[in-house]
Structures are given as C-alpha cells and as structure tokens.
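Missing here is one protein chain; the remaining ones are kept as they sit in the complex.
And then chain A:
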C-alpha cells in the first residue's frame, strides 16, 4: 500500500476493520506519521462513544469470577512493560491546530519518498500573536487540503540544483498544496512563484514563502479544473505572467 493511501486507513484501523497484515503495516506507519497517530486517537475516542451507547449489564456472577481471577494474575510493572501496544500509540493532545500541517506535510513528503524532510511554515516562525488573520486562514486551508479524505499526492520532478516537490491535490477542497524538500534558495532579489496551468495558460497562484527550502505552501486560488501546476523564478513580488522557464512542472492526473 502506498503511503498516501495509508493516510486514509485511520478510520478502518480505529474500528479494527483491517486485516492482520494491514494492521501491522499501518502500525509501522503510525510510528512515523504523527498526523495519523493523532487522528487515530480521536477516531478511537469516537468509536468508544459508540461502544458506550450499547452498554448492557452482564450477569451479576461475572463480577465474582473476575475479582477472584485478578487475585491470581500478576500485573505488568510500569518499568518492565513490554513494547507499548499500538493501542496506546498516540500523539500528545492539545497541540495547536497548525501542528497538523507540519505533521501531515511530513507524511506527504514521505509519500513522495523525500525522506527526512523538515517541514517549514512561514507563519510558524513568527510570533503567534502577530499572525495575521489571513495567515491563519491560509494555514487552515492548507491543513484542510493536506488532510482531505480525497487528498492525492502527485510526485513532481527533481528540481535543478537538488531538491524535489510533491503536489497534494484535493478535488473536494478544490485546492492544491506544494510540499518541497531541499529546494535551493532563489537568487538574490528573486522569488519562487507558483502557477496553476489552465490548459496551457499559466494563472498566478502565489509565492513560495521565502527563507527555507523545505516547506509546504498552499497554492492561491481554486483548482477549477487546472491541468497542472508549475514553479518559476520571478523578480521580487512576482509577475503577472511567467518570465522564465519553469523549474518544476507537474501534470495533474485526469
């Protein structure tokens, strides 16, 4: 199973609706993908509510039998416990929402076999209090694309000078995001500009946040049937149309 597909297995896994082999494979994935771990924790808590809703008292004799039995069964000690069961593999609670973006983008990057990607978010570097409403909206929109149930990872080509990118598409969100790794900094006074390809005509889709070569960026504007996307190097502030050959060009699957 491809990693991108594994992200969608959280529901089936949380309901124990996977085969033994899939369970094993997914638990391996869970240890590496904190986004899925967090989602599984939430979905399990949800499933537990379903379970509580069919509560039914067993015969009273059961209590006696169970209490007698525990007198004979040795407990695992906290220190000597065996490798923690997958049942308790969970991400810490109470993380800010934006944390999901980091986590999932890391998963998605792994899906594109980009290994060891540190995901960087432009607004993450700023003081949270200074964050503009817009940056938060964008962060949320990015999170929605990356976590959409129909999110598809489309590996892009190698970038000149090293690095690579993966496009994440969500038709339900009608948006796309780009996750890059090891992207060299643009020349001084230049920026990376993103484009959506409307059947050969390039539509501006925002600038890559400056400062790091490993990050996730939401493409501005809706997909609306775009056939692909591209990245070019443009003068600071961007251009209304591409002024250079694209450093990356990705066709979306039909």
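Just so we're on the same page, a contact is a pair of C-beta atoms (placed from the backbone, for glycine too) under 8 Å apart; a residue touches a chain by one contact, two chains touch by 3 or more; residues count from 1.
Please note the rule applied: contacts and distances are computed from a predicted model.
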Exercise. Name the absent chain by its UniProt protein name; which of "Fe-S cluster assembly ATP-binding protein", "Alpha-D-ribose 1-methylphosphonate 5-phosphate C-P lyase", "Acyl-CoA dehydrogenase" or "RNA polymerase sigma-70 factor, ECF subfamily" is it?
Worked result: "RNA polymerase sigma-70 factor, ECF subfamily"
Problem set entry | Given A:47, A:207 or A:249, the one touching the chain that is not displayed | A:47
Problem set entry | chain A residues that touch the omitted chain in the full complex | 8-12, 14-19, 38, 41-59, 62-63, 65-67, 69-71, 73-78, 81, 84-85, 87-88, 90-93, 149-150
